[in-house]
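Removed: one protein chain of the complex. Kept in place: all other protein chains.
For clarity, chains are labelled A, B and C in written order, and residue numbers in each chain start from 1.
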Amino acid sequence: MRKISEALREVAGRLLRSGEVDLVLGYAWSEQGQGTVPYVAFTAEEAANLCFDTTSRMALSKYLLQDTFLGKRVALVVKGCDYRALKLSLSENRIERKHTYLIGIDCPMMDGSPFCLICQHKCPPAEDVDILLTEADEAGELKASSHQEAFPEIPSIERMSGDERFEYWKRQLNRCKRCYSCRHACPVCTCRQCLFDRDNQDAVDPAKDVLAQHQFYHIIRAFHVADRCVGCGQCAQVCPEGIPLHLLHQKLQLELHKHYGSYRAGLDELPSPLSHAHAHEPDFFGKVGKQ
Amino acid sequence: MNSSVKTESLDSLLAACDRLAGKYRIFAPTLEDAVTGFRPLDAMTKEQRKAVDAIAFANKPPVTSVKSFFFPDSEIYIKFSREGRAVTQMDLDVCAPQIILGAKSCDVRSVELIDKVFLAGPIDTMYQERRQKTIVIATVCHEMGDNCACQEFGVSPAASAADVLMAKGCRGDIYLTPQTVKGEQLVQELCTVGSFAVCASLPIPVFDGAVEQLVAEQVQARMDKSFDSPVWERLAMTCIGCGTCTYYCPTCHCYDIRDFSRRDQGVRYRTWDSCMFLSFTNMAGGHNPRPTRADRLRNRFFHKLNYFVKKQGELACVGCGRCAELCPVGISISSVLKQIGSDLHES
Amino acid sequence: MNPNPLLPVKGAVTNVICESRDVKTFQIKPENLFYHLPGQCAMLSLLGIGEALFSITSPPGRDYLEFSIKRVGKLTEALHQLGVGDEIGIRGPYGNGFPIEDLQGKNLLFIGGGIGLAPLRSLVQYAIDNRALYANKLHLVYGARSVEDLLFERDIRGEWPKERDVQVNLSVDVPHQDWDGFVGYVPQYLEQLPLDPENTVAVTCGPPIMIKYVLKTLEKLGFPPEQIVTTLEYKMKCGIGKCGRCNLDEYYVCKDGPVFYLSDLLKIKNDFCK
Partner (left out) sequence: MTNEGFEPKIVAFCCNWCSYAGADLAGVGRLKYPENIRIIRVPCSSRVDAALVLRAFQNGADGVMIAGCHPGDCHYDTGNYHTRKRMVLLMSLLEFIGLSRERLLVKWISGNEAERFSATVLGFTKELRQMGAYEKARDLRCVR
């Protein structure tokens, strides 16, 4: 990733020196040897710390919703999936396009993420970003041919019996501590006040040892991002307990595409499938009884 | 008093523990879905049981610390039911005696730091009972993991104040050295049910203290100087505001008290809370003394490196490296110390 | 085996006084009455709904405890449904209370805002009950949003003005046809009153915004920080200095506070009335 990192540093330095942007939001090497972590460069000298490689996974668009970035002109590094998440926030007027300078990157496929194995949108559209950095000679071809191959756990869970599936998810969800890093890292989970943040509400309480509450939180969150998930894989990546949360989102998206046609959040036109419904859509609960 | 005993392998120690299962609930660190953590010994699969050796003697602590054995993530302390206006409180199940097999010295040290809060002033009896009923067998670390910084915080990887110290010889034989009355009593019980031989010395690696130790008062002073520094604003720009660092830090002990009820029945319970969440200090009128992420982040590190020193005289960190490993954006005690330029970490 | 400090003790509501449309004063008799200082608080609890810390508004020495509660949320809503004879959980006393030794032999200037009069009332009544120790001038300046929001009518317009050398000045934010008193905010009212900082301690309690400006005005009037005492309002859950949320720098407002001298507060880095 040397070429992309060098190009990134050069672009960032130029932008900061010319004052075209107030800061550059990208990635830098982490002292703890975790690969790269999000990094903010304010000056040209700090731009030299910027780099990009196959560990630059965290989607950065959600940061711009924070008030620390309000009103600032930000240069933002966006891979394919990041751009899709950013496009959602742009379409909801949560981020001003004119306050952002988009440094698109032809993504070299992050390591450890099943999504990248079948990703067909590694590169943000050239006309929508201000500059596009590619590393032509390393264009990785698809490592997996089908969704099943990239997410083998989904068919294997589906083949389980009802009780086995329950035991599998009970073991996983019982490890959940509700640290909410899955929600905070998810670039499309962007409500101003989240259902799970409101005080004194009865819907879910923070008890860490009640499976029913964990089920509630994870099913509802999966529902809220069902037609928004852009497949960045961060929900499972940041979970300290290694719970494969991305499977819930992928399973829901598979069902959505099966019944209502494929829809790629952040790419296809709005409105998204779950925000509208029509007579011509299939009916599963008609006179003929259960589907 | 503390004569060491020896057994030829960890399996024979585990076998002895199995025979004590009637009296104690025994926990050991193992793998579950590629995540390390303490699990009940009697509920482990064969592979999990085999994995105990590697994880207990690894040079870094498991993801979840021993804190949850004394300060559980959720703990019901009132169970009630109501008929008309009369409320009756049902009694709760008492905590069974338990053995933690394979804790790290950094985790053992972190419990001592939490003791300073929960066992002082109006004693937290729930915590106290669990402390009294738990026997900790700590392992000896032979080398430091990549995120480990225990020696910087005055924790010796090879010596801790645990009830029993456990070390592994070169041929896989296990040495147990009791260090407290509870430890002595446990070792005797183990000897009666397992094949142990009394032995003299315990092969503990010597750490020559090459690593220079942080002085609590100096770190506190440097933090005082950096209160208004832009460091906190900068760190808060990439922090995503989740609760991972607080829930997995072995010295974090903040909690929330909540009620759950349904018609005429309910419980009041205590559960972990995180100072990184907005609702931690949000008041009924909407007033919040720490409204921004930078406020909350600064408060978290001040509690560990400044307030705790002023109140208890010690840094509230044991250098276990969990924050460095688990924070999605790489913010940790050592990265903060570097940024505020503590004497050891010149930035 | 000492009891679990978080367990509430049973208490019975013995009287309910409606102070205003959203404030009620509850008289509670706990099973074992505990002695408390003026300015201390206690945790009131309704099992299944929640728990919160309220200042004790009755002075020490009574065989009951009084709490004035403003309806702002789920628990206070439920508390407002309580009637005489109902059961309530209570634990305490918590907090350090007012420095009653330092206040002896001094003129006392009480500045209250809205529900903030509740903790002050405990101190005013205590001073009146022990007039020998607090023989000097007692001066209360109390403001509320409207005439209907003025609390403790029986005291501020009944008993207290009758006492020797006690002056009560009242203000409201919103004019009202049969109100001839001062209209405006308490800090503005202070500037128009003849206040002499000599041998006087000012004790103020109210919403953070009011405390911020009252402190500025008191400083302008020449009150040194050592002669200004205030209470702070933070979210509290345990009340015993352990659950970690009510900290102001290294002090826990529930244990090292809620009463502070301004001179101590000025040493604190965090803005205490943000």
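One rule holds in what follows: contacts are C-beta pairs under 8 Å (C-beta built on N, C-alpha and C of every residue); 3 or more make two chains touch, one makes a residue touch a chain.
The shown structure was predicted, so the numbers you read here are calculated from the model rather than taken from an experiment.
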| item | value |
| --- | --- |
| Visible contact partners (per top-of-document touch definition) of the missing chain | A, B |
| Chain not shown: contacting residue from B:S261, B:S274, B:N306 or B:S334 | B:S261 |
| Hidden partner interface residues of subunit B, rising order | 76, 81, 260-262, 265-267 |
| Those residues of subunit A which, in the complete complex, touch the missing chain | 157-158, 162-170, 195, 203, 207, 210, 212-213, 215-216, 218-220, 222-223, 226, 247-248, 251-252, 255-256, 259-260, 273-274, 276-279, 281, 283-286, 290-291 |
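Rule of thumb we're sticking to: only the chains that are shown with their structure count from here on.
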| item | value |
| --- | --- |
| Centre-to-centre distance between subunit C and subunit B (centres being mean Cα positions), rounded to whole Å | 40 |
| Separation of mean Cα positions, subunit C and subunit A [Å, integer] | 49 |
| Between subunit B and subunit A, distance of the C-alpha-averaged centres to the nearest whole Å | 32 |
| Residues of subunit A touching at least two other chains | none |
| Shared interface positions of subunit B, touching two or more other chains | 256, 258, 260, 273, 282 |
| Subunit B contact footprint on subunit A (complex, rising order) | 30-34, 37-40, 58, 62-63, 66-69, 171-172, 175, 177-181, 183-185, 197, 199, 205-210, 234, 237-238, 240-243 |
| Contact footprint of subunit C on subunit B as seen in their complex | 77-78, 80, 82, 85-87, 117-118, 121-126, 224, 227-228, 253-261, 266, 268, 270, 273, 275, 280-285, 287, 289, 291, 299, 302-303, 306-308, 310-311 |
| Touching residues (chain side subunit C, partner subunit B) in the complex | 1-7, 47-51, 72-73, 76, 86-87, 207-208, 233-235, 237-238, 240-250, 255, 269-270, 272, 274 |
